[in-house]
Each structure stands twice: as C-alpha cells, then as structure tokens.
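A short write-up of the structure that comes next.
Complex shown without one protein chain; remaining protein chains in place.
Showing chain A:
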Amino acid sequence: MMWKPRRKKRDGLRRLLPIREQKDSGRGVFTRRALLIMAVQTAALGELGRRLYDLQINSGDHFAKLADRNRTSTRLLAPPRGLISDRFGTVVAANRTNWRALLLPEETTDVEGTIERFSSFIPLEERDSTRIARELRHKRKFVPVMLREFLSWDEMARIELNSPSLPGVMIDVGTTRSYPLGPLLAHTVGYVGPPNEQDVAKSTLLALPGMRVGRAGIEQSQDQLLRGQAGSVQMEVNSVGRVMSELDRQDGTPGDELALTLDVGLHQAVQNRIGDMAASAVVMDCRNGEVLAMCSTPSFDPSLFDSGVSRAQWAEWTSDQRTPLIDKTVAGVYPPGSTFKPAVALAALKAEVITPTDRFFCPGHYDLGGARFHCWAKHGHGSVDLHLALKYSCDVYFYEVAHRLGMERLADTSHALGLGTKLDIELPHQRAGLIPTPAWRQKHKHHWNGGDTIVSGIGQGFVQVTPLQLATYTSRIATGRAVQPHLVRAVNGEIGAQIDPQHWPEMDLNPHMLKAVREGMYAVVNEQHGTAPKARLNLPGITMAGKTGSAQVRRVSRAMRESGHFNSANLPWEYRPHALFICFAPYDDPRYAVSVVIEHGNAGAEVAAPLARDIMTDTLLRDPVNHKTAPGQTVANAD
C-alpha cells in the first residue's frame, strides 16, 4: 500500500467519529454538529419518502384515475343520416360522399408555398383563400384545414400525382346531404342545415362536425329518426390534444331509412302538368291517406341550403310573387270557394235542416236584412234541389242552407271533414286555415253578422283552407273514413299499420248523406250542364266526381258588378280569383283523390278542372298503389 497514513488500531472508532479530541480544535464540535445535520438530512429525506408513499400508494387510485382522464379523450363519431326514398325506392335524399383536400399545417415547413402550389393544380376561389387564411390563423398546427371540397376524380388524381410537392396535403372523405331530384320534392322532403347554438344545447350529438339538422319538410319533422345514434372513438391524446393512438371504437347507428308514400314518377308528371304556374296539387290514396304526390310550384333547389344560399339567390326567392319558398300544399291558405259546398251540404244533411230533395228557388240573388248576395249566374238557376245545386254550383241554395244551418254546426262538420284544422301530416310549418265562428269573431272583438254566415256557405269570407285539407276532405267524402294524410310509408323497410283502410275510423255521417253529395259531385263532371264538363275523364269505364271552385281574393263591388262589363280575367294577376278543383275517381270505387289550387287562375272550371283531370288521368294510368315497383320502369335486375 502506497502513501497510506499510519493506522492506529486502538482508536478506530475515534478516527471514524472523532467526537472528542484531546485538544479542543473544534473537531469534536464539528463532528457533533455534523451528526446533527446528518440526522436532519435523514429525517427530511425520510419525510419525503413518507410523502411519496402518501401520494403514490395511499391516494394512488385517485391520481391514477385522474391520469387516465388526462390521457384519454372520447370523441363522438357522426352517424350517417338516414336515407329518404319514395314508395318505390327512388332515393330522394341521400348522403353524397364528399372528397376534400385537407392541409395539415404542422407537416409542411412552408404553408404559403404549399397552398400556392396547390392552387396551381386546383384553382382556389377568392372566397376559399380568405377562409383558409383565417382558419390557419385560428386553428392549432395539428388541426387540418380544408382547402377544397367536392373534388372530382380528376382533381384527386392531380393531387395524388403531385403529392411530393404538396407536403401536408391529404385527401379525406366526408358526407354532405344531397337531393338527387333537386327542386322536384324540395318542399316535401325539405332540406338540412348546420345546427345552431340552441340545437347544440338540446343535443350534444349535434356538436359533432358534419352533423346536420332538418330545417324543413320531412327532414325536419323526422329529424330524430334520420339522425341516428352517435358512435364513439376513444383515443389516447397528449397534453396538447394531439391524437396518439386509437384505443376503442364503437360505430354509431345510422339514421333510419324512410320510405315515403310519394311516387316520384307521378310527382314528376303532376309537376309537368302544372308547369310554371303558382299552383299546388295533391294526389292522395283516398282509402288510407297516403299522399302520392304533393306539388307546390315554383320550387327551389334544397341542396343550396347545406352549402349556404347566396344573397342574390335569396333575394330572387323572396321577391318572387309566386312564393317559391312556401309549401303551398300545407302552408298556403285559400278561400275554398265552391269546393266548400259539399261540406256545407253534408253539415246541413247531418243537422237535418234539409233533405236531399228539398227545393229552393234561385232568382240570381239572395236577400238578407237589406243586404243582397248574388249567385254567380246572374239570372238564377230556378228551383234547385241538393243534386242540382251541387251540379250547377248554385250560390243561392247554399246561402239559404248556411242561413238555416248556422255557423257552429257548419264549423263542426267542416273540422270533422279535415277543413280548417291541422292534419297529422309529417310536415312542419303546416297552417290550420280557418272555419270562422261567431265565438272566434268575438275573440277578436268583432260582431258576427248574419251575412258572414251566408258568404261562408259558398266558401268565401273568412273561410280558409289548404290544398292538402281539400284533398283530405275529398278523400273523406269519397270513402266515408276519417283518413289522415301522411307521408312516411315505411321506416327501415317496415310498413306501418296505417296502410290498411280499416285502420281509419268511419266518420259519423250517414252513408246516404255521403251518397247524395257524391252523386252531386258526379253530376258536376259527368252530367249535362254540370260546371266542370272539361274534367270528364277520357278513360273507358272510369268516371270521376269533382267540384269546382273560384275563390275571390277581393270583394267585387256593386258598381263593378252593375257595370255589366265586369270580367275577373281583366284584373291584374294578383287580384284574380284562385281557381280550385277537387275530385276523386273512380266514382264507383274511389281510390284517388286530387285537389288542385291555381293561384289567381281565375276560374276553377276553366283552368283547375282540366288540370285536375289530367293529373287524375296520369294517376289512374300509373296506378301507383297497386304496384310493387315503379310502373313503366323495367327493373334492371329482374331475370
């Protein structure tokens, strides 16, 4: 051993712990105090060890839970929205795959350069560029920014081909709602839009990106069914929220698939018949209330609502007198005019204030308390019973009937027939219309005049109904059953019970009363001097019953009437009467009911009746309720 101090064997401990020295050199004090410090050090680290035990073992579970909550993040997956099809499976609302180009800013060193190169392959609009710049500023580096959506195959190929010069650009697939038929069913099917804050407050599901809320039509009323259940994916995230790995995934349930009662082919045919008039037409299966077509023209393109409507487009819609955004079949209210007369007749028969054979004399006018109410035929119809009154559409007869009947009973029966009341149709924004009563008038602080009852008898005055109500009312007269119009035929392929006519209750009306009214409506179309000979069907063996209506939108003054030259066709468009027609066919075994309302069409018999006849002809020839697949369409897969 080299250079080793001499070891004194006898005082080993003293060398190790020199607590006392012979001379007080301070070494003893030092040792004692150093030992004290060592004790403090040991105690301090021991205390830390104990504290660590507390944290790790005693409250370990608690903290472990917190750590788990830290590291996992559950994200919901947007379920695909349910498809909507017509009764034969033609898709009317679908989810379109939307290929998008995204940019992940953190994966490129030169964001501006990448975007510039991208725009040289696929041009970006000014609007897109500003949006991208804004998103780049606000989003975090690992959140992708959408560059362009709705890429075509060609554009995607261009991106893939140039991917080496486009670092951070990736292609991603999402969905948007599409309406393959465009404006055709816009009112009925409706459209979707991004959820607003109130929607999100009601359902957190809607907070997911890509979720849409129905904003009109079936999309709105059946939103809950169409929405589906969200799936969820559990992910491991780091402290800034970047996804590190996927731990668990549960796919959501897609929204229910709805099959509507509509027949798109028939709907298209009806649309073609109407052309560009401001009009509406409803075709119903009068035995069970299935709506086969409901047209409201003009229409709009519903897919514009998903991506955002331009200001110019909106201005065009709102300034159009023909109100393209309003579904006239359920939200357009019109005085029913003479189409109301069957309801008045039924109410009077039910109240037994008349019998079908009671005759009244029509001199061309009806006087009540100094007021004179004119019949549309200046010189009167002479002596008429119910049958003739309906056939000629004699106003004076129904003035008298209404006068005898009184408003309350008329209103009750009208409501029972589906007029002036909300129906069960699956459409939002439905208007109830109105059958006025003295009580309603008093509520609005007005006196009910006897004359108000008289004009109600011919569907004028305050009476207001919708085209759908007219079709429903026609169906109820035709079948005697209180059918309700409906649009949803099947959910996920399961057809509901309402398809069976027996599902609908019989109305509280004696069959002979209904028969008398139906015969009157038959006469309107098929007998000599009926008001609607033009509505006669040109089909062998099938006849139709109907009723015309011309509803004034402005009171015709005495001066105008007495001038002798009055002709409503000379009025400006918006003051001309509405033209209405209701009908059902075949007369002897009613299957279809049609209502037509042409806004400011002037005369029901001239304009609405031929249109209704054509629609009924189309319907009968197609006969959609008796087909399993769309008529006139060869099934591609059939062997």
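Some points to look at:
In this text, contacts are C-beta pairs under 8 Å (C-beta built on N, C-alpha and C of every residue); 3 or more make two chains touch, one makes a residue touch a chain; residues count from 1.
Keep this in mind: contacts and distances are computed from a predicted model.
A chain of this complex does not appear here, and its UniProt-recorded name among "Paraquat-inducible protein A", "Phenylalanine--tRNA ligase alpha subunit", "Carbohydrate ABC transporter membrane protein 1, CUT1 family" or "Peptidoglycan glycosyltransferase MrdB" is "Peptidoglycan glycosyltransferase MrdB". For the chain missing from the display, the contacting residue among A:E236, A:D367 or A:D588 is A:E236, taking the whole complex into account. Not every partner is drawn; the one left out touches chain A at residues 2-6, 15-18, 23-27, 29-31, 33-35, 37-38, 41-42, 44-45, 48-49, 51-53, 55-57, 59-60, 62-64, 66-68, 70-71, 236-240, 244.
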